[in-house]
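To start, the structure itself, in structure tokens.
With one protein chain removed, the remaining protein chains of the complex are shown where they sit.
Up next, subunit A:
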Amino acid sequence: MSLAEPLPEARLRARRWTAMRRYLVLSPPLLWTVVFMFVPYLTLVVYSVWRAEFPLAVPDFQFGNYVTIFTDPQYRNVFLRTLKIASLVSLCALLLAFPYAYFLVFRVRSPGWRLALYMAVVAPLWVSYLLRAYTWKTILGTNGILNSFLISAGLIDEPLTVLLYNQAAMVLTLTYVFIPFMVMPIYAALEKIPPSLHEASADLGEGHLSTFFKVTLPLAMPGVIAGFTMTFCLSFGDFIAPMLVGGPDGQMIAGVIATQFGAALNWPLGSALALTMLVFILVLISASDRLERVGQGRLA
């Protein structure tokens, strides 16, 4: 049919029906997105320019809450602390996950073993996060498993108290909890590397080490970046670990936000904090996305 020719009425109606059906099919997820994403975020935005006034908040349009966030040193302190913890967790997870994934993909010959070892990392995800974090309390406590072991082995006389209720315990717990999110993408990236590339590299006279740095690592970078981003974001927003294994200096930003909605009864400030952190994380994710694509583009 040529474009100049007007469509017959019946066909037009059929086409409209098709279009409508498409919307009908899409409407449940669309509705879900609107109701559970747009409306809450919009509420958050609106609240963030309101003013806290006893007992709750009054409508207003001002940016005092944002000014508070950027001028009151307590928010900067907690933000920097959260940044530090999340970075350390991602780094530790990377240093553990990369060798492990590398070992699984290139050293374990039997597919059965490979699957078993892979599942060993992934399976804990099926156990409640709270439970897994709580377990570390029993391990690291003053009368915990680790201290009991060290004492019975004769390595120490007095139980160590530095194991629990501090930032190191938080990094340890979070690393353990989120490491599957690092292993999975790196494993996937390494698995996709054709063995022929390694052979070619060897044929061209490159040693193991330079093959690793010139071939394997660059090709694994998208997985590393994805894993790093995911681990970072998850630990950045965590508030369970500070509560379970953190000490008096363990407060993280998510805990501060929760306080604003509860004890402090300052929803406007809480909303402004939540939005600020949301923007920070979104910038981070889009930066990592770009980085990932640049990496792929170079190698394409």
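The rule is short, and it goes like this: a residue touches a chain if its C-beta (ideal position, glycine included) is under 8 Å from a C-beta of that chain, and two chains touch if they have at least 3 such contacts; residues count from 1.
Definition applied: contacts and distances are computed from a predicted model.
Its record in UniProt calls the unshown chain "PotF_1 protein", which is the match among "NADPH-dependent 2,4-dienoyl-CoA reductase/sulfur reductase-like enzyme", "PotF_1 protein", "Branched-chain amino acid ABC transporter permease" or "Anti-sigma factor antagonist". Shown as candidates are A:48, A:65, A:235 or A:251; the residue that touches the absent chain is A:251. In the complete complex, the residue from A:50, A:100, A:165 or A:232 that touches the missing chain is A:165. When you scan A:28, A:55, A:154 or A:205 for touch with the missing chain, the hit is A:55. The chain not shown here is touched by just one of A:87, A:135 or A:259, and that residue is A:259. Of the residues in subunit A, those that touch the hidden partner chain are 52-56, 74-75, 77-78, 81, 130, 141-144, 161, 164-165, 239-240, 243-244, 247-249, 251, 255-256, 258-259, 261-266.
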